[in-house]
Structure formats: structure tokens, C-alpha cells
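The other protein chains are all here in position, but one chain of the complex has been omitted.
In this document, chain identifiers A, B, C, D and E correspond to the written order of the chains, with residue numbering beginning at 1 in each.
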Amino acid sequence: MRPMMRLFDKPAARVCAMTTLVLFCVFSGPAYGQAEGADALNPGDTAWMLVATALVLFMTIPGLSLFYAGLVRSKNVLTVLMQCFAITALATIIWVVIGYSLAFANLDAQAAGTLNLASFIGGASKAFLRGVTPDALSGTFPENIFVMFQMTFFIITPALICGAYAERMKFSAMMIFTALWLLLAYIPICHMAWSGDGALFAEWGVLDFAGGTVVHINAGIAALLACILVGKRDGYGKTPMPPHNLTMTVTGAGMLWVGWFGFNAGSELAADGVAGNAMLVTQISTAMAALTWMGIEWMKHGKPSVLGAVTGAVAGLVAITPASGSCGAMGALAIGLIAGIMCFLGATTLKRVFGYDDSLDAFGVHGVGGIVGALLTGVFASESLGGLGMEHATMGAQVFAQFKSVVVTLLWSGVVSFMLLKAIDWTIGLRVSREAESTGLDLDLHGEEGYII
Amino acid sequence: MRPMMRLFDKPAARVCAMTTLVLFCVFSGPAYGQAEGADALNPGDTAWMLVATALVLFMTIPGLSLFYAGLVRSKNVLTVLMQCFAITALATIIWVVIGYSLAFANLDAQAAGTLNLASFIGGASKAFLRGVTPDALSGTFPENIFVMFQMTFFIITPALICGAYAERMKFSAMMIFTALWLLLAYIPICHMAWSGDGALFAEWGVLDFAGGTVVHINAGIAALLACILVGKRDGYGKTPMPPHNLTMTVTGAGMLWVGWFGFNAGSELAADGVAGNAMLVTQISTAMAALTWMGIEWMKHGKPSVLGAVTGAVAGLVAITPASGSCGAMGALAIGLIAGIMCFLGATTLKRVFGYDDSLDAFGVHGVGGIVGALLTGVFASESLGGLGMEHATMGAQVFAQFKSVVVTLLWSGVVSFMLLKAIDWTIGLRVSREAESTGLDLDLHGEEGYII
Amino acid sequence: MRPMMRLFDKPAARVCAMTTLVLFCVFSGPAYGQAEGADALNPGDTAWMLVATALVLFMTIPGLSLFYAGLVRSKNVLTVLMQCFAITALATIIWVVIGYSLAFANLDAQAAGTLNLASFIGGASKAFLRGVTPDALSGTFPENIFVMFQMTFFIITPALICGAYAERMKFSAMMIFTALWLLLAYIPICHMAWSGDGALFAEWGVLDFAGGTVVHINAGIAALLACILVGKRDGYGKTPMPPHNLTMTVTGAGMLWVGWFGFNAGSELAADGVAGNAMLVTQISTAMAALTWMGIEWMKHGKPSVLGAVTGAVAGLVAITPASGSCGAMGALAIGLIAGIMCFLGATTLKRVFGYDDSLDAFGVHGVGGIVGALLTGVFASESLGGLGMEHATMGAQVFAQFKSVVVTLLWSGVVSFMLLKAIDWTIGLRVSREAESTGLDLDLHGEEGYII
Amino acid sequence: MKKVEAIIKPFKLEEVKEGLAGVGVQGLTVSEVKGFGRQKGHKELYRGAEYVVEFLPKVKLEIVVTDDKLEEVVQAIVKAASTGRIGDGKIFISPVDDAVRIRTGETGDIVLS
Amino acid sequence: MKKVEAIIKPFKLEEVKEGLAGVGVQGLTVSEVKGFGRQKGHKELYRGAEYVVEFLPKVKLEIVVTDDKLEEVVQAIVKAASTGRIGDGKIFISPVDDAVRIRTGETGDIVLS
Partner (left out) sequence: MKKVEAIIKPFKLEEVKEGLAGVGVQGLTVSEVKGFGRQKGHKELYRGAEYVVEFLPKVKLEIVVTDDKLEEVVQAIVKAASTGRIGDGKIFISPVDDAVRIRTGETGDIVLS
């Protein structure tokens, strides 16, 4: 084991050290721009990446925002839509100003086989997108599209968290939390996973094709902490809080499904057979998980529900995300099946047992599904199971690498989220007043009503 | 006329023979994988096919599901959404497990100029997508994308049928019917039309660019039989059953229109001028049919309705589907006009005269529009009418070929649908109880309500 | 200054002369088809243009139609959806029959450095899309896709105007106005801006990448005149007329945002770094304007509204449109900020001061945002401000060129719109009866209700 | 003058309206209500959480009638609305002092015809 | 105490509310109802099938007033709600025994002021 890596054997204890490192790096690191090969622009890949970007944005607005908005009570419907929309705008600006740079600049400081500061965070040299001209390439397509594609992930991740604290969080607190969380939790994990040779997860050989750690586990654990620290909704467990408009939720689910092709197949960064495979396994896992969830409900409650079907589909989408670059059709069937079962337990039993109020099951689906997917990626990448093969690892070693990435993400994002939420709670407060909660957040926070029909 | 073809001059009488043949073939045929040329992967075509696939899935969820869901009464809204969603999941798995193989494997057994078993059905060699690796090509793009693209057609076709039996069919019966119908009706027709040289329709020289027979007539006739065998909705003809939310229907119609570009222009399987032409004629026919339907209503009832406009648009989309690879702008204007008129009659007069309860006009629009489109394809492919030309046929011969494919589809799908529906009715029953129908299927079948506002 | 150009120094005075010229040209001009280079078809560019076209259509149906429909009272919701849908159909047919030809045929008559009739209007040689075969190219992709792409702009522009006269205009009057306005206002401006060397705006060196003048100012000024000439809604200013369903509006806004990538990045007519840059700056400006509008509301009213956020986003989208081919990330931040402020004033103060009833702020957002964007394009194209550079002009000269194009558009479209609206008012009348207005236009004009829930 | 308030099952509305037309009722007013009574609610299911909805959708009819018509009207409703199952609903009869037709300002029994 | 129930055309609500404020009414309760009466319903059109909607949207106001205010209140409604066309609606007056203010538990006329 290389020296730097020992640092992470007990990750919890080292978080402070890492934070210091990270901050140091951000403000000192020289940056040399993204290292490019001698690739030329390929219009086919470019076309696909333009579209994949549009598809991933489509996942958040309107996709996810509809999915979530249908699940709350009608007095809070606009708040949810507003959160997703405002996060989209906020994350865009942060990404342009400094986020992209911190995630993807200073790559020259990284080197395969070396763990250093640059394994954890990028630099400031591309702040305000310095150097991202129309001519700059990222592989076979323009770097500005790479900026955009990655931005859409930067947008959707905090939007996923909304599902946990829905129907009670202050809008101002939400905005501050999101901004800081993106900088302190998202960017480091994104860099560790996706900045290439020399980055932490890359060195470990972790497979995270489209964001199991970066997006889903990252958002999932933040969601869990957020719903615990914000506290339960008034009347939770006593009064029923059924979804106010399931047609909206099903519509959003359809959009998520379709948009996810951009997410997963787009993560190949090219229009080729691996992208096609990513699309195919995404479809299979999703279908399988939807049928699984429906089947469980049918057996347990005597009827399958449409909310069950769409939640299962999202579970399948989440779990296949890290695996979509490496598993085959059979692996996808298995991942879908397992994700369906585990997320069902996550959104029902787990939540009931621990008694937290994860309003829309952001942790139950994205956290649980993300972990399941990350670990199973290590299994179903195996050629013996129809996968595309793991480069140098045995299945055991690969699963262990995956496991480490899961733990790092849980701990890093967990600690950051906890500290941020506590700090915000002590200062401006996380939660609206009881009266506002009973009136509805739409009127209280935004002075509007969803429906005047 | 070649010997094998005589078999089909009186198609009804030969259905049993065909069934035997088909079943035999399925379990016996050696399979050699899809014959490939020496084509190399083209990223531009690949990009387009990735997107076209996403667009066609988008047509079903959320497109079609919203279009249909808005048309039912609010107590049944979720059932319709659920049907489309569950069919999406179910068809995906069937396609992966065996459907794709039965439709597109064993192509080596086919040969131009020969009608044999392989003219009617593929084989089992690609079950579980054996051999569909990221490297396998289908023309100029990866085969896995071809699998996905064709899968989206496999999904939407049974979803179209939902429109006929809406508001009264059991969910379990619907699932069983769909699964069997896909295997026994969809796959053979798909194979006959699209598996290339040696396939029945190919031998006849039938032009079905994007699925007039395979999708629309196939679904349309099944829809007609389903609504007749399931029976009328309680109170049909006495109580008004107006659409509960036309905003949803219009939204779905817009999505269908946009998604249909993937359907028709995607069917070129390349990003080229024929794809562009398919997009163009799709737009023209749709617009023309929408204006036609509006115009008829304006004249007949004194006002044009938005439901009329969107239904007309769907009629235009349906009718241009088989013709979109061969007609020109002028042909599209004519097809749109005629489809607008004929589907108007299909959804109004025809239904009234025969008194069946095709709740959302699945036959009236898809069946009638599909037949009109299939026949007119034979007319407007002609260069003299601005078409791209028919290879070797005169207009008369082409129309006759089209006619034969229509008849085969109607008979094959009709007989299969009839037998399946009867069998299900005798066993588990097709229809919910009268009480469930009066309460609403959402509560009864799924334990949920659409709106709690 | 070249002789022909003097004509436009006092544009108002010359409108009649222009009209005569234009009409003359239309019926006399020989046409030679679009001049092509020796370009070959590029499948990557073709794939992108197919998708960009689908995205722009998606902006109108369902995007814009949902955005607008949510803002009216529920008794008028279908009317708005119907207007957008019917305009889509109507504009399609007009474009195919003669519109495309008048806008883009007869290009041989144009020459760089010469202002003549052909600087203002095309010819009739491509009527009914004569010559637009699958082989015909437009640059590196098929001309039929160019026809389609431009058609989607032809569709959305009059649909934008609906926002001004919503809730009171007759459907028949709306259809007639739209048809004539497209022919007399849209086509000339489109030709002047986009038909290449020798066209008026091209000669002036105007930068209008994706339609600041052609689409937004054009529609904006028509909207202003329409809402003034149609008159205020009954009870306007006395009774509150709040949006009936903001979830619909937010959904539509998300669709507009995503679809706008097709609009702006598609206007590059290729999948390359300039397209990527257009997508990037579109995202930035939109996010910035959304945050700006939210910020203003937060300061002024104590709470940010979701309607404010989405309206700000649309303002940002509008303003970046002409600039998206020439500005950089920093310019986009500035344009978003300024557009947010100016459109806020346009939709609030300006409207209040002058007292017109622009129901959904079509002028306040598209007119004002379009003008702001057109002028700022001249500023932020400058390399010194991070732009991609202006070819031969100083910033001052460029802004002046932009200014002239704004004035020409305002005057031309303003005069045409005024005359058309007056003529229609005198003949069939623009407005529904007071009783119809109180009952709701859905029932009165279309015999339907939006919701029966 | 009496006011007859009937709470019935929603799908019976059409029949009741016809029944009332049969006994010459010229006007009535309908509203959507939720009822709570002996009729058991139904279970709903959201992400594995089952809960019982106790308030059931009902329709309330209000018909103001002249005293002499009262009996006939009540009978017509009972006849048309009854299915024999729990939850068929109730009819309440209460006194009305007077009625006014807004259009004309008329008062008294004439308003009801 | 009397209860005044007025069924009016929806778009008249604002005017009636102002009219009532003019005669000192401090509180009222409004609900959306569907009315059936002499006013002819409208035709709706769905895929070529025309049918008549006989239940028209109306608004019901309930105002409990002291006996001395009754006349004034009724007049105010008639004045504000009348358009002179069929379907303007009706007012029904019925006895109320007592009123209670939930916040304070007070009863009697004071509750209405």
C-alpha cells in the first residue's frame, strides 16, 4: 500500500487533515489546464455530448422537480419546484466561477501512482472558465461542452437532497447549505472520482462510470443527515401525508428515465458501443427494479401501486449508474432486481425502524441504491458475469476498492453535511415556523399558491 | 408469383399453419447473429440513434401516458399511467430475454427470393442478448443501440392498445395479455416487416418505413378486439365521460409529436438526408391532419376543439409513419389531409355505427390511420407525386403489396388477440367488478388516488 | 455609406416603399436555389441538427404552451394551449407552401456589398419546397433539416405573441393575424437577418446569432401592439387574475430552458466548439437572470417567488439569444444580470406606467429582453470582454449596427402588426364578447373545459 | 318552504336528478363533500405506508321546496339514491322562511317554480 | 338570527362581497357549487360527441345575520348580483338558533359583529 493511501484507512480520523489539505490546495495550486491528447474534434461525439447535456439538465428541470413536487402536499408544491429551479441557477454560477476549476483544473499536478494534494482537489486556474475557449478540446469534443455536461451533474446532485428536507426547510437555509455543500462535499468527491490518473479513486481502481459515489451516495448521506437535523414534519406519523398529485410524479419519473440516458450513456463522453451498452443496461436495470418493487407490493399488500412502480424504476436507475460502463445485460438484470429489493427496504423498513422523516426517500432510494450499485459494480464488471471486464483486479479486490470509495464518500460528505447543517441551524435556523408549516411553505416562503383552479 | 407467397393469398385460412411454422421455427432454428456488412462505426449515426431511441421512449413515458391519462375520468387516471409504465418495464424484459432474438436473430436462414420459416420469425440464438457486445455493429452503429431502438417500438405498441380498454380492464389481465401479445403478435409482424431480405413483407416489396403495420395496424386491431371483448364501460352512451384533464392530453400530444421524430427519422438508422426527409414529412402530415380535424369540427359543430386538434395531429403522425421514408412534401400534405378525414370518421361515425366502446379511440386513430397510411404509402412513394420512388413496382403493384401486408397484419394480430383475450377472460377474467368500476380503478387496483389537492 | 443603405436611416418613412419592393420581389424574382459550397454531408452535424430541430419544436409544444397556460385563469387554459398548437400546425403549412422560399430562396440575387430587393426578401422558386430533395445539402447537412430547423423558429415566434392577448382574443382572428403576420413581418426580418451576404442586416454587420431581432423583438413589438389594440381584459386592475396553475408554468419553463439549447446551440448549424459555447453562455445567462430576478423580489417584497425565478430565467434566455454565438462566459454573466433587471422593470414598472394589459408579459420579457440582448451583443462580442470577437467593427460601430437592426425590426414589425390588427378588428373583430370572456374562452371558443376533476 | 338536504353517493347524482325532474323539481344546487359515517373508509398505500381514508367522497344536494311538495321530493330521492348498502346517505329537512329570485326580486313560493 | 344563503354567478362574487361590506357585514362563508335550474346548460364537445352540461358553476354565500339586518343584507345581494338574465340565482332565508365564536366561546348576536 502506498504511503498516502494509509491516510484513508481510517477515514473518519483524517477528515480534518484532508480539509486543511484541500483548502490549501485550492488557494495555492498552480494550474495548467486540462491535459489533452492530440485528439481532433469529432462532430458525432460532439453532437451526442450536446444532447446528453441537455438530457441531464432535463432530468432536474422539469424531471426531478415534477417527480418530487407531486409527492408533497399541495400547499408545498411550489417550494419543491422552486428549490430545484433555484439550485439549477445557483449551481450554474458556482460551477462557472470556481467549481469547474476546483474539480477539473490543475490536472498536471496529478500523476498515476502518486497520491498528493492534487488527488483530492483541483486548482483555481480555470476560475471563471479561464481558457475554456471554443477551440479548447476535451478528448474529441469541445471543453465547453465538458464543462456543461459536468455542470448538469453538479446541478442535479444537490437537487436530489431536497427530497429529504421537503415541506419544512427555509429557502434561505437551503440556498446557503447547497452552495457550501457543493463546494465542500461535491467538488472533492467529484475530483477524487473523475479527474483521471492520480486522483484518489482512480488510483484505487474504483469504477464509478456515471456517479454512484459522486452523485447518489454523496446526495444520499447528505439527505439523511439533513432530514434528521431539520427534524420531522409536524404531525409526521400521526397525520397521513399522501402525495398530492401522482400524475406529476409519474410524469417526472418518465422524464428521469429518459434523461438518465444522457447521464449514463453520456458519461462515455463519446457516441460509441460503450455508450450504447450504458443505455441498454440502464434500460434493463430500471425495468427490472420497477417490476421488482411492483412485485413486492403485490405480494405484501395485494396490489401494486404506481408510486411503487416509479420508485422502483428510480432505484434501478440509481443502482446501475456506477455500473453502466462495465456491466452487461445479465448484470443489469441482477442489479435491477437487487436494487428493487434493497431500496424497497430502504424506503420502508429502514425508515420505520430508525424513525427519521426522509420525506420523499432521498436517502432510501439514492443513498441505498447508490451504495448497492457501487458495490455490485465490482461484481458485475466481471467478464464471467457478462461484464466488460475489470482491468487489473479480481472481483474481490474490485469490490473492496468500491467499498473504500463508498466509505470515503459517506464519511466525507457526512461530516461536511453535518457541520454545515449545524452551523446554519445555529445561525439563521434551518426550519420554518410551525405556523408557516401548517399554512404551507408556498405562501409563507414565496407568497404564491400552486393551484387556483 | 413465387410458390410460398400463394400461402398468403387467403391469409385467414392459413393462420393455423403459420402458427405451427412459427412455433417450430422458434425452437429449432439455428441462429447465426445479425449479418453485418463491413461497415465501420460512424459516431454521427451513433449519436443520432442514441437520441432517436431516447425520443421514442419519451413518446411512451411520459408522452402517450399523459395523452391517454388526461382523457379518462379522474378516478382512473393512475391506472392509465400505470399501464404505460408497467408495459414499459415488462416489454423491456421480454425483449431482452427472448424478444429481440425472435425478431432479429437467425437472419442467415433468410434469403432474398425465398420464403421459408425464417420469413416469419427469427430464432433463439440471441436470447438474453447473447453476442450483443459493445463491439457488435448493426450497420454503422452499435448493435446494442439497435436493440434499444427496436425495443422502444416493442414498448409503445402494446401501450397504444391501452386506449381501447381503458377504465375497466384488470391490471393482471392487462399484464398477461401484453406479454403474450408481444410474443405472438408483435414479434412475427416485426420480423416479417423489418428483418430484411427474405422476410415476408420484404419479399412482397412492402414499404413500411417506421411501423404502419408493425406498430399501428397491429395495435389498432388488437385494440378493437380488446374493447369489444372487454365490453363497454358501465353507463357508456348514457352518462357523459368527458376527459378529466385536457391540459395533460395536450401536453402528451406535444411530446408525441416531438418524440415521433425519433420514431420516423430514427427509422432511417442514420443521420442523413432520408432521415431529414422523414422528419420533414412527419411535420407536414401532422400539421395538415391537425388543421383538417379542426376544420371539420369548425364546419360541423361551429367550433374547433383542442382535443380535435391534437387527435388530428396524432392521426397525421400515425398515417405518415409507413410513408415517411418514401414520400415527399406534397405526399405528406395529402396523407395528412386524408388521415385527418378518415380518422375523424373512425373516431366518430364508425364508432357510433358499430357501437363499440373504444374509450380513447385507439382503433379509430391508430387502426384507421395505420391502414390509410400503409395504403397511401404505395401511392405517394411514386416519383410522379413527389415521392422518393418505388424500386421496381408500379403504383398499382405497390398499393397491392401494401394491401396484402395490411391484411396479413389485421388477420394475424386479430386472431392472436382474439384468442388471447378469450383465454384470459375464461381464466382470470378481463374486467374489474362493477363496484370497482364505479369507485374508480385507481383505488381498487392500486390503492391510490391521483389527486389529493 | 452605400446608396441603398441610406434608405434605412429614417426607417419609418420608408416602410411603404419597402412594402412595395417586397411584394414586387416576391412575385417577380427569379430563384436559383440555395447556393451551396462543395460541402459534403457530415453525419455528426446532421445528427445535431436533427436533435436541435426537435428541441426547438419542444420549446413550443409543450414548453411554451405550458408556460403560458399555467399563467391564465383556469377557464382559459385550453385556449392558450390551443393557440400554440394551432399556430404550430398553421405555421408549418405556410412555411412549406411559400414561407421557406420567401425567406431563403433566390439567394443568387444577393451579393455582398449590394443592397437590392433581394436584401429584403427571397423569391418563390422554392414554393412547396421545390428542389428540397434528400440529396440537397445546406452546408454540411441536408437542406430538408435546414427547412425544418428554420420552421421551428417560424412556429415559436407567433406563439410568443399569444402571451399578450391571452384570455380575450377570438380564435379566428388569432389564426388570420398569425398567418398574415408570419408572411408580412416574420419572413422579411428573417430574410434580412439570416439569408447571408447581401441581406440587409448582414451588410450592416449585425450579429444576431439565434434570433434577437427575428424572433424576440419581432414578436415583442407585435405583442405590445396586440395587447393595446385588443384592449384590457375585463376587470383588469380591479380583480386579481392570478396564475391558475404555477406547476404548469414551472414545468414549461424547464422545458423552455432545455429546448433553448437547440435554439441557440443549433443556430451554429454544426456540432462544434461554437455550438458548445452557445450552450454554455445560454446556461450562464439564464441562471444569472433567474437569480437576479429572485434577488430583486427578495429585496423588494421580502420573498422570492417561483414565478419570478422562472420569468427571470426566460429573460436570460431571450437576452443571450442574439449574443450566444459571440460572447463568452463573462459576457453571459453580465447579459443575464442586465436582462434580469431590465425585464423585471419591463414586466412591472413599464407595464404599470403605461397601463397596457400585456397579460403574460410577452413584450415585457421578449420585447425588452430582445432589445437588451441585441444591443449588448454589440458590447460583449468584444474580445476585450471575453467575447469571440467582432469581425471588422469597433464596439461602438457594432452597437450602432445592432441598434439599427433593432429599429428596423421594431418599425417594420410594428407597422405591419398595427395594420393587420386594425384590419382584422374592422372586419371580423379581434375580441370575444364580454359574456364569453366572463364564462371563459375554453367553453365559448372550443366547447371544452380544461379540468373536470 | 322546506330545505331538503340529501347526502348521496356521487355516482347516483344523475339518477337522482332524473328522479327529481320526474316530480317537477325545477332547481337544485349540488356540492362535493366528504362524508364520515358508518361506511368504512378505504385503504391507501404510499411507499409501503398503508393508511385508511375515513372521509369518503359524497355529493350534497340542496333543494328548497314548497311544503306540499316535500314528501314527494324526499320519496324521489330515497328511491333513486338507494343501493341498499351502507353509505347510501341521509336526507335532512329543515325550515326555510323565504326565498328571493335575484333576477326579479320576487319572493315567496313563486321563486321555486 | 337568520341565515342568508345566496346562490350567485361566480363572476359576481367580488361585487357582492363589496355590496355586503357596504351594509356592514363582517363575515361570510363561500363555497363552490353546481346549480341546476332554468338557465340552459352549455354544450361540450369531445371527439365529435356533443353533450350538454346541465350543472353550471355557481357560488354559494352563507351569511348569518341578526334579524334586524336581514332585509338590508338581502337587498344588497339582490342589487349586486343581478344581471337581469336567467341564472342570476336565488336567496334562501332560514332560521338560526344560535351562534358560537370558537376562539372565545361567546354566543349570541355578539358573535356576528
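The definition used in the following text is that contacts are C-beta pairs under 8 Å (C-beta built on N, C-alpha and C of every residue); 3 or more make two chains touch, one makes a residue touch a chain.
Just so it is clear, the structure is predicted and the values come from calculations on it, not from any experiment.
Only one of the listed residues, D:L13, D:I77, D:A99 or D:L112, touches the absent chain: D:I77.
When the omitted chain is restored, the residue from E:E50, E:E71 or E:D98 that touches it is E:D98.
Within the complete assembly, residues 3, 17, 26-31, 64, 94-103, 105, 111 of chain E touch the chain that is not shown. Although one chain is hidden here, its contacts on chain A can still be listed: residues 239, 438-439, 443, 446-449. What chain D contributes to its contact with the hidden chain is residues 2, 6-8, 31-38, 54-55, 58, 60, 74, 77-78, 81-95.
Going forward, only the chains that are shown with their structure count from here on.
Path length between chain A and chain E in the chain contact graph, taken as the least number of steps between touching chains: 2.
Counting the residue numbers used at the interface between chain B and chain C, under half appear in both copies, so the two copies meet with largely different residues.
Inter-chain centre distance (chain B to chain C, centres taken as mean C-alpha positions): 36 Å. Chain B and chain D have Cα centroids lying 47 Å from one another.
Chain geometry summary: the mean Cα position of chain D and that of chain E are 18 Å apart.
Residue numbers of chain B whose C-beta contacts span two or more other chains: 42-45, 47-48, 51, 242-243, 245, 301, 303, 305, 307, 446-449, 451, 453. Taken residue by residue, chain D touches two or more other chains at 44-46, 50, whereas all remaining positions touch fewer. Chain pairs that touch, as defined above: A-B, A-C, A-D, B-C, B-D, B-E, C-E, D-E.
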